[in-house]
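Showing just some of the chains, left in place.
Going by the order they are written in, the chains are A, B and C; count residues from 1 in each one.
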Amino acid sequence: MITLSGVSHSFGGVHALDGIDLEVGEHEFVAVIGRSGCGKSTLLRLVAGLLTPSRGRILVAGSPVTRPRRDVSVMFQRPALLPWRTVLANVLLPTEILGLGDHRDRAHELLELAGLGGFEKRLPHELSGGMQQRVSLCRSLIQSPQVMLMDEPFSALDAITRTELSEELQRVQLARPRAVVFVTHSIDEAVLLADRIVVLSPRPGRIHRVVEVDLPRPRALGQVELDEVSRELRGLLVTA
Amino acid sequence: MRTALPVLGLLAIIGLWWLATIVFGIEPLLVPSPADVVASFLELPGYLLEQALITLWEAVSGFGLSIVIGVPLALLIVGSRVLERMFYPLLVALNAVPKVAIAPIVVVWFGFGISSKVLMVVLVCIFPIVISTASGMKSTPSELVELFRSLDATRTHEFFKLRLWHALPQIFVGLKVSITLAVIGAVIGEFVGADAGLGYVITVSGGSADTSLAFAAMALLAIISVALFYGLTWVERKLVPWAEV
Amino acid sequence: AAPAGQKASQKVNYLTSFGTFGRDAYVYVAKEKGFFDEAGLDVTITPGTGSVDVLKLVSAGRADFGVADFTATAITTAKEKMPVTVLAAIQQRSLAAIVALEGNGISKPADLEGKKIGDQPGSTNQVMFPVYAKAAGIDPAKVQFVPSAPPALPQLLAAGQVDGIGQFVVGKPLIEAAAKGKKAVVLPYGDLVPDLYGNALVSSKDFVQNKPELARTFMTALLKGLEYSIEHPDEVGPILKKYQPTQDADVASAEVGLMAPYVKPSDYSGRVGGVTEARVSKIVGTLVEAGAIPAGSLAPTDFVSFGSSPK
């Protein structure tokens, strides 16, 4: 579904990504981990068509990425909510822009699931950091895209909510598999969710190692097999 | 408290003015005392209010028209670098032409009726509206613009669901500057060819050196402006509740 | 600076009536011809912006002397008790006129009925129109005055927005130049209301009281320039152009030529600039009659210093 070949990117002087080759299958869930500032967000923005690579080619669904595509959803690292829209209206934004028809019920359902029931009519500045991030998550889940790109979707959440939501994400992916690229700082989360985990080395970001997680689904946090992979990854991160 | 303070400020200024006319013995011909001005007003209250309404109507129609023309113009300018480069300088140049000097031409073309005054108002108002709208829309945070890009939003959506909303607080700054200019524009239009309106009153009183009457007319202008300004501020509060105004 | 040997020159501020056109050029002539130097005066000339502004600036002491319309001065002094006083009449007859273009159906005063005349509200032309109409035997109520700013008037006339405009007689060359070949029809008020003065040299009452000598000296030098101008109109244009490069020398000379009979009418035997109490009384009477000022609000000596005027 997604193919990157020899992709590099520099921001005037800062060499962010270097020679990335990666293939993501149609129903594959790929997690990306790496040190802060190694280029994970840049990688997502390249795939999303928001940046043009300095070198290399990116294909999505067989065609080169020159601009954002409607069948690719992006959840950004920062919530990026529109301050003048209520929580509900923020969640519904993609459906308005993509002309997807009435998704009110689905939006309420998602908000309920994210523990935001009762906050539909609030404005973003009345929410806590984690609540804003959950609104942003709901917004990215309301589309039904072919490709989902998620940048640390759970970073501002507590352990419990994080577990709940990542298990929900796993369920969604099992029920209707998509190509997902998922940036995270939590190794456990990566192991729980991913089919493959890409470990990036620090600046400039290169692919240090790709780890397959060949465990049956559904998986649960705290499974011993997962811990093993986690330990391996932790080691890889240190040597990266 | 909320209304007491402005009134206090007003009284302070009027007091100072009065004191100045007495202490410096300023000629009433030059600067009449507040009492003279009030007396002038009380001589023709009905007439003056009627003239004020005429000017108000010209200012408000011209202001409305300026919004209707200015905001889309700003959209075009933000939307296209080429248009910006081509026509922004012209807009600046247009704004730099003293309106008093071209008022005669406007009257010759548009006649003595209201249309020439409305046009003057538009000429005066349009620039602050365009520039503040354009600059507000340009300053939309890049993370929000990226969000819209990532949704492959059309230009129309990007403008009407994002940039225009983001720009609203700044647009209101432009509108507030414009609204006081609007009143002046109407008056300048009336200077050249009108037989009604506060601008006409000022011309007539200037011709007969009736400075108190001119001041009474200008006081009415000031009142109109302040009322329009705070009307706008009220609309802003209702419309832009998320911004801390 | 004054040449060595002469007494130190005295500084004086002077405002023209409006701008620096041919009709106001005599002050530059007086300067150029050395009349001011001879009198030991160092004159600063500032272009004025109409009678009321000039009167304000003079009464506030910003300018020592200025030129304002005589009628406007009378009305303003009556209404506002402005501390200004007239020293001399620049024109013995009013320059006020209605100007139309040939082919617009106006060729004599009677044609004005039912026409639209553009003029500045409060101008002499408008204020004195009832008097003029009466003398011409027409009904002033049948003439519609359209208020308009002075700079717009020629354009409004040329564009046909109005049938006639209030103007000074000397504006004829300008209007004709503006109207591209069309001849102008001029209906001077002075023809029918010969008593009205044109512009007047004014100063503040304080100034005349405290420095009567200086006032006299200046007036004399200025009037000398005026007299020289109307005697040598051809010289005036180039002199004006020297000081004010934007002016057209030919137009200015033509204006002065047109103005000459108003400064010194053929039937006038007095001195250039003279004002007489009899005529001023008559004018005040006319103003009361025209409703421009309330009866009894103005005596001739209130606003004219007959003692200082040219004898």
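The rule we apply is simple: contacts are C-beta pairs under 8 Å (C-beta built on N, C-alpha and C of every residue); 3 or more make two chains touch, one makes a residue touch a chain.
Note that this is a predicted model, so its numbers are computed, not measured.
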{"item": "Per-kind copy numbers - full assembly in this file", "value": "A x2, B x2, C x1"}
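FYI, only the chains that are shown with their structure count from here on.
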{"item": "Touch-based graph of the chains, sorted into line, ring, star, complete or other", "value": "line"}
{"item": "Middle chain, criterion being Cα centroid separation", "value": "B"}
{"item": "Intercentroid distance (Cα basis), chain C paired with chain B, Å", "value": "38"}
{"item": "Chain centre separation in whole Å, for chain C relative to chain A (CA means)", "value": "85"}
{"item": "Centroid distance [mean C-alpha coordinates] between chain B and chain A, Å", "value": "50"}
{"item": "Of all residues in chain B, the ones touching two or more other chains", "value": "none"}
{"item": "Sites on chain A at which at least two other chains make contact", "value": "none"}
{"item": "Partner chain A, residues of chain B touching it in the complex", "value": "143-144, 146-154, 157, 161-162, 165, 168, 240-243"}
{"item": "Contact footprint of chain B on chain A as seen in their complex", "value": "45, 48-50, 67-70, 72-74, 76, 78, 80, 82-84, 93-94, 96-98, 123, 125"}
{"item": "In the complex with chain C, residue positions of chain B that touch it", "value": "27-30, 101, 103-105, 107-108, 111-112, 191-195, 200, 203-204, 206-211"}
